[in-house]
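Of the protein chains in this complex, one is absent; all others appear in place.
Note that the chains take the letters A and B in the order they are written out, and that residue 1 is the start of every chain.
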Amino acid sequence: MKMFRTMAALLILLALLALGGTAGHHMTTTDAFCSSCHAYEKVSWDQGQHPEVGCLDCHTGGFMRDKVQGARKMFLVFTGQRDPHHDRLPSYPEKTQANCKGCHLTETAAVHQPFFLARHEGYMAATGSCMACHESGHVAAVREQRHGRR
Amino acid sequence: EDLDPGEGNAAFRHLPQYQSYLENRDDTRMTEFGGSVPHRKHDDFNPLPKGYKHAQPYLKNLWLGYPFMYHYDRARGHTFALRDVTHTDRVNRYDEHAGLPATCYNCKTNAMPQLLTRYGDDFWAMNFHRFRTVLDPDRHTIGCTNCHDPSDHMRLVITSVPLTEALERQGRDWRQASRDEMRTLVCAQCHVEYYFETGEHGVAAKPHLPWDEGMNPEDIYRFKSAGDPDRDGFSGQFRDWVHAVSKTPMLKAQHPEYEMFHDSVHAQAGVSCADCHMPRVRVGPATITSHHWTSPLKSEAMIRSACLGCHDQLTPAQLRERTEYNQARVWRQLNIAQEKSVRAHEAVRQAMEWPGVDQALLAQAREKVRKGQWFWDYVSAENSAGAHNPVKALDTLASSQQYSDEAVQLAIRATGHAIAESMDRPIGELVPPIREHSRKLQQDPAHLESHPWLGYLPLLPEAELIWDGNQRLR
Partner (left out) sequence: EDLDPGEGNAAFRHLPQYQSYLENRDDTRMTEFGGSVPHRKHDDFNPLPKGYKHAQPYLKNLWLGYPFMYHYDRARGHTFALRDVTHTDRVNRYDEHAGLPATCYNCKTNAMPQLLTRYGDDFWAMNFHRFRTVLDPDRHTIGCTNCHDPSDHMRLVITSVPLTEALERQGRDWRQASRDEMRTLVCAQCHVEYYFETGEHGVAAKPHLPWDEGMNPEDIYRFKSAGDPDRDGFSGQFRDWVHAVSKTPMLKAQHPEYEMFHDSVHAQAGVSCADCHMPRVRVGPATITSHHWTSPLKSEAMIRSACLGCHDQLTPAQLRERTEYNQARVWRQLNIAQEKSVRAHEAVRQAMEWPGVDQALLAQAREKVRKGQWFWDYVSAENSAGAHNPVKALDTLASSQQYSDEAVQLAIRATGHAIAESMDRPIGELVPPIREHSRKLQQDPAHLESHPWLGYLPLLPEAELIWDGNQRLR
């Protein structure tokens, strides 16, 4: 019964997406939409440092990629190949990181926080990844509960 | 020396991990059975910082004839490693020749790659003193490059030659290891049992990890009973030294944390050293891996960050209580095993002095002395007081007690039971603990007369300290 309801919901979403209407577009870019699959990420985001920043602000690879990926993911879930609540999901930190930089390592920051930028140049030279030191998007301890405790 | 070991840790001083690394400089806090105050591990008669309530009073007796009898302190933070190795009395600072080889630096400095590049396999057996002035106690103590490759975004790497080779012999390559495995393997570079290869069969004084038959006490004991010259770098029975009193060919265990841990319930569950000893901690807006390696029981906050991620069914107080419950039992059996081991040496001593002693039985007795003390040392030298694997620790100590008792029985039998009566006294009366001993004291004939067992040591020629840390005094 529960299964059936999810499937129905997904079919409707798929239809909306296929139509490509603005309503569908709008609906599929809300945090609530993402959270319908990514509950652990929602909670770990709630407790993170970006309550004001939405999922897609970090997780976007551009409109086309987002839509293609989105459709693919729905297909995977719909056909039971993936369970976003339990499976280990792929992660593309480099892509996300580009968005971090987009917001933080900006011209404005260069002007207002030169030390911040200088230090971070050093940090990045050493580690190459924001996520080495920041769990900014998600609190790792919460997010990892999806995969079992470790 | 024409060697530049480079900027070392200072190169990383701007990273937040370096700030947390500096917390290793706090050597003032103890826990019930662990902690960081470098007191003398046999000293149960002085208060901190010299002694501690949980000490093992017979250590100097058990190691008689081996440098460990001079000096053995509780470990403290990684930032002290180079300081401590250059101050220890185990290394002979009264002579131009150190007695112990340069190989000791293997687990104390981040400059091993440079040293080995420069000297190759000759390095291991070189004079320890030669490098005192080369290595800076802050910049070249254990640090970032022991575990990280700075040219590859600080990826975890293994820089230890002995570990790399031990893994290779098992057909394993750390480059293929998972991130989780690496979070333990970086520690297994140092927190492992080792011995030195002999020049005859291997590379003189090169550290070697004795894992080819397994990591448990009985496995390593078997391994050290019959060395394969090609594979193991020694032949036949390995001996670290011969005990001054009982003339037994002895083995010394050193910090087998990894070996104790490897078949624990935590290891089975995939928990890594770093999970407990390097929890994620907040530093302002950043959340980093703590680089303060110490007891996770030092404070409620530490238990919280180190344990509660997994142990949400227990409170910090319960976790501390349970760990101490295990440690208290291990500690009790550890000290009983220690006393039985002393008794075993004494029985052999008495038997040796018995005219007409049965040499074959005496040899069997020595074999059991060696075995009993090895099993004891596997737990004693391990630094968690059993916390890493209490069930194995207790089983190992029971075996130790049994082997030492058998040694006594064999020694008595070797005298046709003549010494049964003289052995039948409390250990404190039979052999009191040796409370003070050092290289300096061994230059004093009066000191060697102060305890019957000390009489078995040779008098050392009078001499003054030549080296103190990286200072040449004369």
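Methods note: a residue touches a chain if its C-beta (ideal position, glycine included) is under 8 Å from a C-beta of that chain, and two chains touch if they have at least 3 such contacts.
This structure is a prediction, so every number in the text was calculated from the model and none was measured.
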Touching residue (missing chain; options B:L82, B:L397 or B:L457): B:L397
Of B:L48, B:V242, B:V265 or B:A360, the residue in touch with the unshown chain: B:V265
Contacting the left-out chain in the complete assembly, out of B:N326, B:Q350 or B:Q373: B:N326
Subunit B residues that touch the omitted chain in the full complex: 263, 265, 268-270, 310, 313-314, 318, 321-322, 325-326, 329, 332-333, 336, 390-392, 394-395, 397-398, 401-402, 405, 409, 412-413, 416-417, 420-421, 424
